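Every protein chain of the complex appears in place save one, which is left out.
Right after this comes chain A.
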């Protein structure tokens, strides 16, 4: 038991020294270091431009495009805020998916089945 604890601690210390530690991140972001996203310091949220280092708003809007009467339910180009809604209003790297939801669901009962968190 003690050995396990010691091993776990060592693992944390080890990963801390590499800069990627403490917080789980989404599997598709494996290999990212804290500072890759936390461009305003580690104690602050990533800025609203941070995700855009890799993601393109127009591409995202295209990928989640909806047709017909759902045109404006595209989360990346929506009725209320167009393409300007900051990512962290819906997405989170470190929280468990069951503890948060996309902003739209504050008022609507939409189903975003492909939403991965």
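Just so we're on the same page, a residue touches a chain if its C-beta (ideal position, glycine included) is under 8 Å from a C-beta of that chain, and two chains touch if they have at least 3 such contacts; residues count from 1.
The definition used in the following text is that contacts and distances are computed from a predicted model.
K.L.:
From the names "Alpha-ketoacid dehydrogenase subunit beta", "Sugar ABC transporter permease", "Chemotaxis protein CheW" or "Flavocytochrome c", which one matches the UniProt record for the unseen chain?
P.N.:
UniProt protein name of the non-displayed chain: "Flavocytochrome c".
K.L.:
Of A:30, A:69, A:98 or A:113, which one is in contact with the hidden chain?
P.N.:
A:69
K.L.:
For the chain that got dropped from the picture, name the residues of chain A it touches.
P.N.:
Considering the whole complex, chain A reaches the absent chain at 40, 44-45, 48, 69, 72, 79-82, 84-86, 88-89, 105-110.
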